[in-house]
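Heads up, one of the protein chains got dropped from this complex, but the rest are sitting where they should.
When the chains are written out, they are named A, B and C in that same order, and each has its own residue count from 1.
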């Protein structure tokens, strides 16, 4: 599964994207975030404030409870500031 | 006192403007309209529907109860359809 | 804040008017440009003829513009209203509002259009394709209601 990061989420994690092998039992975006936070302090820092970082699965905004099964690309980013 | 007319009010009365000597006792726009209606059927036709024709005194929209004393130019016209 | 108000027979150039409002400035965050165009009414219409009350048109639009400047924090304001014959596809009215924020620019432009429709002394008459001079356009109650909501 491909993960992509933007803006200060990208800066905190220190990479733009990565391929990860998500273990069995990780069913939702929220569970994926919890698993990522255990991978190192850069992830802990990026996701430190619960509920701030947004997610998209295959280019569609999703909520933390969204299922990740079948996702090709999951993105994490701060609230948008376009327009 | 100068009276000016626009759009179908102008067409019905058959002139763009005129100078009138308003008799004493005509104090408001409504009284002026009543007096004009007595001047001929073209005026009667122009003002036939009470409350449709709008008025302005010296370029400012006014209500029928507005006083006409001191007015230089009073205009009568249909509801505006600009923009 | 200076504003530009023009009543003219000639077509207007929205791009040039916008440039005049914004060029050389870096404090404007939002510009709304509203253009009202003459429609052909499903091919029925050859032209609209706009009669106006010269003198009052400028004065009344000036008052409407002053109201908008009191209600919203505007950094620029341009209103151009044409009179005379206007053919389908041509612009009739241009309203430009500039502000630091989009909300102010949107609301002021919308307010200005609602007030121009119902308060500016212009009257439209239809000239039809078959050569006939059609009816005076009737004022719409919906336009009065639109203006009412700003009270």
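Definition applied: a contact is a pair of C-beta atoms (placed from the backbone, for glycine too) under 8 Å apart; a residue touches a chain by one contact, two chains touch by 3 or more.
What you see is a predicted model; the values in this text were computed from it and never measured.
Just so you know, the chain we are not showing touches A, C across the whole complex.
Of the candidate positions C:7, C:68, C:109 or C:139, contact with the hidden chain is made by C:109. Where chain C meets the chain that is not shown, the touching residues are 14-15, 18, 22, 24-40, 42-43, 88-89, 100, 102-103, 105-106, 109-110, 113, 146.
Although one chain is hidden here, its contacts on chain A can still be listed: residues 4, 6-8, 56, 59-61, 75, 77-83.
Simple rule for what comes next: only the chains that are shown with their structure count from here on.
Taking each chain's centre as the average of its CA atoms, chain A and chain C sit 48 Å apart. Between the CA-based centres of chain B and chain C the separation comes to 26 Å, rounded to the whole angstrom. Residue positions of chain C with contacts to 2 or more other chains are absent.
Looking at chain A, one finds that none of its residues touch two or more other chains.
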